[in-house]
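Written out below as structure tokens is the structure these notes cover.
Removed: one protein chain of the complex. Kept in place: all other protein chains.
After this line comes subunit A, so read on.
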């Protein structure tokens, strides 16, 4: 299903290729600018080398109400560098210039986009080779214009589906693009040991209502969990666990003499998640 004559979306290609190989996409999240924008570019290269397939680039926000404490702290650290949407796009561009092939998905709250201006926002997404976006505080009732513009720009507005969505699922998936992001459990982002009791059934019911790839996220932090969900999902998102890993490496990452060690630790963590070590 191609979009208005645009070249095929990098993310659609990635999911199709993985599907042919019978693999599941590992989708890490990081907050851009944590601990600083230049280090984020280094971390992106390391994540890809360790086996990440798609990357969520988190735009730091002052009031991240869908996020738990780990990503809140990362946002606050990034905001001390005055990281903006432009910074995030620039980081994506730099990673591309250094040879990154992964599709990038911007994860941002709605207000920064509104203040940026929608025309400019979509132009810049296209110019900087961003494949999609996730807006955690923009439910379908409020997203009509964003969906129309996304389709026109060939950038996917990735819909979120929650265990509480029930009869809303059909309308959320109607005309959706990219992939479907299933929220594993009630609550905000952050590592957890258990998920919503019927999570597998919930995800399967979503899969039954869409041809799009289905990814799961919120709370996934270990190889065992990645493996568990990989058995039936097209993608697995790991957010807070990666951000926590970056946080714990800050002393190394911010010391030029030891930065390579810090990056190596992050590499290893992701390789362990993926089980490709």
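By definition in this document, contacts are C-beta pairs under 8 Å (C-beta built on N, C-alpha and C of every residue); 3 or more make two chains touch, one makes a residue touch a chain; residues count from 1.
Convention: contacts and distances are computed from a predicted model.
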item	value
Listed names "Sarcosine oxidase, delta subunit family", "ABC transporter permease subunit", "Sel1 repeat family protein" or "Tryptophan synthase beta chain", matching UniProt entry of the absent chain	"Tryptophan synthase beta chain"
Listed residues A:150, A:165 or A:221, member touching the removed chain	A:165
Option from A:47, A:85, A:243 or A:263 whose C-beta touches the chain left out	A:85
Residue of A:136, A:235 or A:262 touching the missing chain in the full complex	A:136
Selected from A:125, A:157, A:183 or A:238 as touching the chain missing from the view	A:183
On subunit A, residues whose C-beta touches the chain left out of the figure	61-66, 68-69, 72, 76, 79, 84-85, 109-116, 136-139, 141-142, 160-166, 168, 172, 183, 186-188
